[in-house]
Structure formats: C-alpha cells, structure tokens
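Excluded from the complex is one protein chain; the other protein chains are retained at their positions.
What follows is chain A.
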Amino acid sequence: MARDPKTAEIVAEMVANVMRVVVAPGDRLEAGDTVVLLESMKMEIPVLVEAPGTVTAVKVGEGDVVQEGDVLVTLDL
C-alpha cells in the first residue's frame, strides 16, 4: 500500500494583506519558489517554499487580510 506523501503548510509570519497569489493547485514548485506576495505597511514580503512539492490547495485570495499563523498554501512534498 502506498504511503501518503508528506504534506506541508505554508503559513503567514505576520499580519498582512495578500497582494498576489503566484501559484495554483497542481503547480510543481522548487525550493525557493514564491507562492504568495504579502504586503504589510508598505513592505513586500514574498513567501517562499523551503522544499520542492506540489500545490494541493491555495487558502487565500488577493486582497485577503491574513493573521500570523494563517495557512496560505498546502503542499504535497
């Protein structure tokens, strides 16, 4: 029986607005790829993945306000 692939959740590190969502479900990502661009107080914060994986869900949309710890994107590693 195949083991479930490992999954990862990419979370916001701070309260911010979602400026741009760069990925969609199914996208294959390399370490260092940007998934979401956040903005807080005129600071642009690209959120990157630390390991390669495939996007399983995008939990936010452009214009959303996210809180520290909110899940932005989930991945299968």
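Assume a residue touches a chain if its C-beta (ideal position, glycine included) is under 8 Å from a C-beta of that chain, and two chains touch if they have at least 3 such contacts; residues count from 1.
Criterion: contacts and distances are computed from a predicted model.
Asker: I want to check something: the complex is missing a chain, and I'd like its UniProt protein name from "Succinate dehydrogenase hydrophobic membrane anchor subunit", "Glutamyl-tRNA(Gln) amidotransferase subunit A", "biotin--[biotin carboxyl-carrier protein] ligase" or "NADH-quinone oxidoreductase subunit K".
Answerer: "biotin--[biotin carboxyl-carrier protein] ligase"
Asker: In the full complex, which of A:M14, A:A51 or A:L77 touches the chain missing from this view?
Answerer: A:M14
Asker: Touching residues of chain A against the unshown chain: what are they?
Answerer: 13-17, 19, 32, 39-46, 48, 62-63, 65, 68
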